[in-house]
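What follows is a single structure, and I will ask about it in a moment.
Complex shown without one protein chain; remaining protein chains in place.
Up next is chain A:
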């Protein structure tokens, strides 16, 4: 993970600021940095989104493929996550440097997204026990400036919203053999319901208080953080503690409450933005990577 060196004096300065609900960049403790979202940025995927949060840049692409359902749940499709920590983000990721982080991130993503409460997995099933859609969610870290979890979760949600799965029909012949037939109209596709897809809110314990969307400097002052995934209704679906330090039960409770509050507030503008973008259709000016 990308780290910065923070001197003792700086630490004290940051700590004192947070104590007074005033962070180095002028935010209060529950404020996010400026965020930019663009969907449909990679044409050869079925759904994609790019999220910029401060200087953190995350690109998510989703490819839908036809696979075999898992034997335990024959009538459901499933998701596969892969996080690529590109050496573009930080030189530390070069070679196998980003592997550990990537695995950690993708394991969390499995926990958060790959269950039937977040997504209607049954809608991904084509024919029970034989064919289902398999969504490969590929996350590419382009720049690291703290708070990767939140940025990735928002990008995944946006990309799922954007995903268009080609419509297929199962044609059965007299002998009972089944064949998948593809619609010849490229506009004929299925969308995924993302209503219940949660977002992750990471809360960093700094001193006695906790902050949302910590920068790298703030992170360096923190001993432990709590990862909370929250749905649009404010339901917490997953909580994880990361970092070496310890958290007392009382502050965990406080942090959870704060996470619910922030998460709920995060969903509404996100969905509004996504729908707005969608309604522009073809007229939308694409910004892409050069914008």
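Quick note on the criterion: a residue touches a chain if its C-beta (ideal position, glycine included) is under 8 Å from a C-beta of that chain, and two chains touch if they have at least 3 such contacts; residues count from 1.
Heads up, the rule we're going with is that contacts and distances are computed from a predicted model.
Student: I notice the complex is incomplete. Of the names "Exosome complex exonuclease RRP44", "Calcium and integrin binding 1", "CST complex subunit CTC1" or "Metaxin", which is the UniProt protein name for the chain that's not shown?
Tutor: According to UniProt, the chain not displayed is called "Exosome complex exonuclease RRP44".
Student: Tell me which of A:112, A:168 or A:201 is the one touching the absent chain.
Tutor: A:168
Student: Determine which one of A:10, A:30, A:80 or A:278 touches the chain that has been left out.
Tutor: Touching the chain that is not displayed is residue A:80.
Student: Using the touch definition up top, pick the residue from A:8, A:185 or A:250 that touches the left-out chain.
Tutor: Missing-chain contact among the listed residues: A:185.
Student: Name, in rising order, the residues on chain A that touch the hidden chain in the full complex.
Tutor: Per the touch rule, chain A residues meeting the hidden chain are 41-46, 48, 59, 61, 63-66, 80-82, 84, 99, 102-103, 106-107, 110, 136, 138, 140, 166, 168, 171, 173-175, 177, 179-180, 182, 184-187, 289-290.
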